[in-house]
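Excluded from the complex is one protein chain; the other protein chains are retained at their positions.
Moving on to chain A:
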């Protein structure tokens, strides 16, 4: 019976984590969408500025 209790507790923890992770991923997606709409290139590039000296980077107007 103890084992059954433990299993239920574990399952609850796992379910809670699953919920937290899903909520987090959904929120992240909404924020990335927001940055895209605003054209936040540096932010979408993880904070890195694309430097002009990099010959392989094309400027798109």
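One rule holds in what follows: contacts are C-beta pairs under 8 Å (C-beta built on N, C-alpha and C of every residue); 3 or more make two chains touch, one makes a residue touch a chain; residues count from 1.
Here is the rule we use: contacts and distances are computed from a predicted model.
According to UniProt, the chain absent from the figure is "Eukaryotic translation initiation factor 3 subunit I", selected among "Mitochondrial outer membrane protein", "Exoribonuclease phosphorolytic domain-containing protein", "Eukaryotic translation initiation factor 3 subunit I" or "Exosome complex component RRP45".
Touching residues on chain A toward the chain that is not drawn are 14, 17-18, 20-21, 24-25, 27, 31-32, 34-35, 38, 40, 42-44, 46-49, 51.
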